[in-house]
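Notes to accompany the following structure.
The complex appears here without one of its protein chains, the remainder shown in place.
We just call them A, B and C in the order they show up, numbering each chain from 1.
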Amino acid sequence: MIVFLVSLFMVVQYYVPLDSWAWMYQYLIDWTIIIGVFALLLGIWSLWRVNFNKIKQRAENWEYAVITLAGLLIMMIVGFVPGWGNLNNYVYEHFFYYILVPIQATMFSLLAFFISSAAFRAFRARSLLATLLLFAGLVIMIRFVPMGQVSSYISDLSGWILRVPNLAAKRAIIIGIGLGAIATAFKIMFGIERAYLGRD
Amino acid sequence: MNGKQAASYVVLAIVIVAFAVSIVLKGLLVTVGAFLTLFIFSFLYKDNPYYKFAEHLFVGVSAAYWMCMGFWGTMVPNLFGKLYPPMVGPVMPALKDNAAEPFMLIPLILGILLLLRLSSSVGWISRWALAFIVGTTAGLNLIRYLRSDFIQQINNTTFSLYATGATGFNLGETLSNIAIFVSVMTGLIYFFFSKEHKGAFGVGARTGIIVLMVTFGASFGYTVMARISLLVGRMQFLFGDWLGMMQ
Amino acid sequence: METKWRLAAIVIALVMILAPALPAQDEGEMADSMPAEIQMEPPPAPELVLGEDVPNDGGHKLKLTWGYPAEWSDSVARFLIFRGDAPDGEFKSLGEAARGVTTYLDIGSKIKDNSDYMANDHDFYYKVIAVANNGTESEPAIGGPFQTSGQWFHWGKVPVLVGVVLFGFFTVLFINAARKGKELFVRPLAGIEAVDEAIGRATEMGKPILYVLGIGTAADIATIASFTILGRVAKKVAEYQTDLIVPCYEPIVMSVAQDVVKSAYMEAGRPDQYSDDQVFFVTNAQFAYVAGVNGIMVRDLPATNFYLGYFAAESLILAETGNSIGAIQIAGTDQITQIPFFVVACDYTLIGEELYAASAYLGRDPLLLGSLKAEDWGKGILMVLMAVGVLATAFGWNAIRELVRVIL
Partner (left out) sequence: MNIFDKMVALDRRWVFLFLFVVVALAYFLRNHFTVDIVTTREVRSIYNFVENLEPGDKLLISFDYDPSSLAELHPMSRAIITQCYKRKVKVIGVTLSQYGAGMVEEIFREIGDVAEQEYGREIVYGEDYCFIGYRPYPAFVILGMGENFRVFFPRDYYDTPLDDLPIMKGVKNYDDVKAVLAITSGTTADFWVIYGNARYNMPLALGVTGVMATDYYPYLGNALFGLIGGWKGAAEYEKLVGRPDKATAGMPAQVAAHLTIVLFIVIGNIGYLLSRKTKKKLG
């Protein structure tokens, strides 16, 4: 019922340009963000429990669970020490820049390798569809390679692929997703889809 | 002690020595960043203790990082700061004089309800809070779709098939426009669920999936560039910032 | 909820959606322009200063127009615009309009404390002064009082409303048809057909199943669709007594997923086998999450991986690692940028809307199937409209084209 009312409000507000409604909307967004932070506590609790159990049971790789918990605790202490008051403290920033940032960037850059291995494995002329996938991928990739006159043809062709089939396919997908999204929203409002409440 | 174990101790020793040398030469912070980078890269070869170390550290530190961000970035200014502004005075003086907004009690209560799920006896109450969040944001999403992509995309599809350029009728563009139109239609046909893909309808669906595949290939090919930039960025860090091999 | 009540709810919803449209007519008229008090001055002064509320907004905006004799228009460089609370009171400078422009859009601030605040339903007077090329100013022309107001209904959005209502109608219609036992055909989806087989395979091999919900929030449509599928998968898994691992990125998603899996195990009659340790939180930093899930994959070696939900750049890292451990992989997302990577690296991929539809396939619930049929109808109607629009454009029937444009 709550869901019904709240989502109904959101739908109705779309049609109502009045100020007070806009403020309501802003409030609702703020609230969900705040509740999200409370939820994070649940997450931390879950993380703590899983790793703590691992250590207690001396499960495989339990030593690493210690590292996770140590990282968690140290970072929490650094971030919450009373008196430091905000996040501009030296240690906290260094944890961010010299531990989180490098690992994050490196995980991200693993993609350069995975994208090449995926291309190597999957871009095979097995069937018509796979061949088309292969062909379009290759055209786009070799537009990078300077080959004199050929390059400008490739550049035109890749531009065409991006403008025509790409545009059309994305439109079709977007329209489909749009309808699906509206239908799902309806199903939620009317309580047909209730999996998110843990039952169906 | 078998050969494999011996080898792993040798590797450990090398890592420790290199780490120590690097600290002396380059300083602690860059060294830590560089070794963590290498640890993650080692996963490409296979799973190993160094990757495990970096992975577990990353998980723990990042969870705490976001918790702190959520607390100082959201809870303090938007919840406490609005419920009782003087409370946040010492840390965020700018907010001290704002008027209190009693409405903010609602998320506080819902948030506490959410935490009740940790108790097995009253855990069901947390579903209220969940319902609130899901309802609000689901409504938001619906509107976002309605407002943006969806209508915009449909509108854009009803364009003129004829294309005229500076020199009058433009055959190439016209053909492209027809191709776009047909492709959108067949793409939609592919997404029909309640009709068998047979006969003319089947041809349409088949054309649709062909267009989709070409698009996926193109997107894949285009993304390679972005991923290589990331790799080059990391190399700059390793060879430039850390080893000082580039200027 | 009983059927009757559910229908009642639908009716109420429609009424409520429509309700705001009703008072709008009065409000709309109130917002009409009021006749201006005209002040004729010696030639260079502007005449007929008219103010009009801008429709379909929250107020605080007023469109000002005035007339100016054509024979003078070349010798006037610009117009200065002022706003005040009374015709003889103090006026505040707003800005200027260039030569030949005789309209000005006054956009006031919506915020009360702002110096530029423009109250709704409050009388305002406007003063326009023409400045000649040589810098001499005309006598001011004053018009007013004008008011701005917020409207209860955005008329420009009516077509969208009609569409939504129509669509809701179809949904209800087909759901009812389906409930009465009418068989609805749905075409097979390879990814869905493979679910049973994939679970069976994991059971045979005695290996766990990994289910990744993506990095969306609990309210992303993709995540919601994924919850339903998770419920079905969890039930099968409980029946087969295989292990299920669900690492989560978002704590709310985790909470919901725990409820979903728990009730699925209960339905399967094995509540004792469920533990909160199966559905757990990793972290909500994108790549830390990926690192964690990668670790789970290479250490627990699941036989089947599901990636259903909202995904970003991590899609390929997960799918390639999963591939390297030889797992069967079933993926699905509505993120267009990520679909190609799943298509390339996974065994089965649900593309966009197929993911939403999957929950109906697995459940065979008449309600869900009915809404699927409604979606198809929606698509059909859109296609017809688009085709008509394009044809009309092609043959130059502009009237029809405009009509279609309005409908869309």
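Observations on the structure shown:
The criterion applied here is as follows: contacts are C-beta pairs under 8 Å (C-beta built on N, C-alpha and C of every residue); 3 or more make two chains touch, one makes a residue touch a chain.
Small disclaimer: the values here were computed from a predicted structure and weren't measured.
Here the missing chain is touched by one residue of A:A65, A:V78, A:M141 or A:I188, and it is A:M141. Within the complete assembly, A:A119 is the residue of A:V50, A:A65, A:I99 or A:A119 that touches the hidden chain. From the options C:N176, C:Q273 or C:S324, the residue with contact to the unseen chain in the full assembly is C:S324. Subunit B residues in contact with the hidden partner, per the touch definition given at the top, are 44-45, 147-149, 152-153, 156, 215, 218-219, 222-233, 235-236, 239, 245-246. Although one chain is not shown, part of subunit C still touches it, namely residues 95, 107, 109-111, 114, 116, 313, 324, 336-337. Panel shows subunit A; residues 26, 29, 101, 104-105, 108, 112-113, 115-117, 119-121, 123-126, 134, 137-138, 141-146, 151-152, 155, 159, 162-163, 166-167, 170-171 of it touch the chain omitted from the view.
Throughout what follows, only the chains that are shown with their structure count from here on.
By number of C-beta pairs in contact, A-B leads over the other of A-B and A-C.
We define each chain's centre as the mean of its Cα atoms; on that basis subunit A and subunit B are separated by 3 Å. Once the centre of each chain is set as its mean CA position, subunit A and subunit C turn out to be 18 Å apart. Counting partner chains per residue, subunit C shows two or more touched chains at residues 160, 164, 218, 221, 224, 252, 255-256, 259, 281-285, 287-288, 291, 299, 336, 339, 341, 343-344, 351-353, 357, 372, 375, 379, 382.
Under the contact definition stated at the top, the residues of subunit A that touch 2 or more other chains are 4, 8, 11, 14, 36, 39-44, 47, 61, 100, 103-104, 107-108, 110-111, 115, 119, 133, 170, 173-177, 179, 181-182, 184-185, 188, 196-198. On subunit A, the positions that touch subunit C within their shared complex are 4, 8, 11-12, 14-19, 21-22, 36, 39-44, 46-47, 49-50, 53, 60-61, 100, 103-104, 107-108, 110-111, 114-115, 117-119, 121-123, 133, 170, 173-177, 179-193, 195-200.
Across the interface of their complex, subunit B is touched by residues 2-11, 13-14, 27-45, 47, 61, 64-65, 67-76, 79-80, 85-87, 92, 94-113, 115-116, 119, 128-130, 132-141, 144, 158, 160-179, 181-182, 184-185, 188, 196-198 of subunit A. Listed in rising order, the residues of subunit C touching subunit B in the complex are 160, 164, 184-187, 217-221, 224, 252, 255-256, 259, 281-285, 287-289, 291-292, 294-295, 298-299, 336-337, 339-341, 343-344, 351-354, 357, 372-373, 375-376, 379, 382-383, 385-387, 389-390, 393-394, 401, 404-405, 408.
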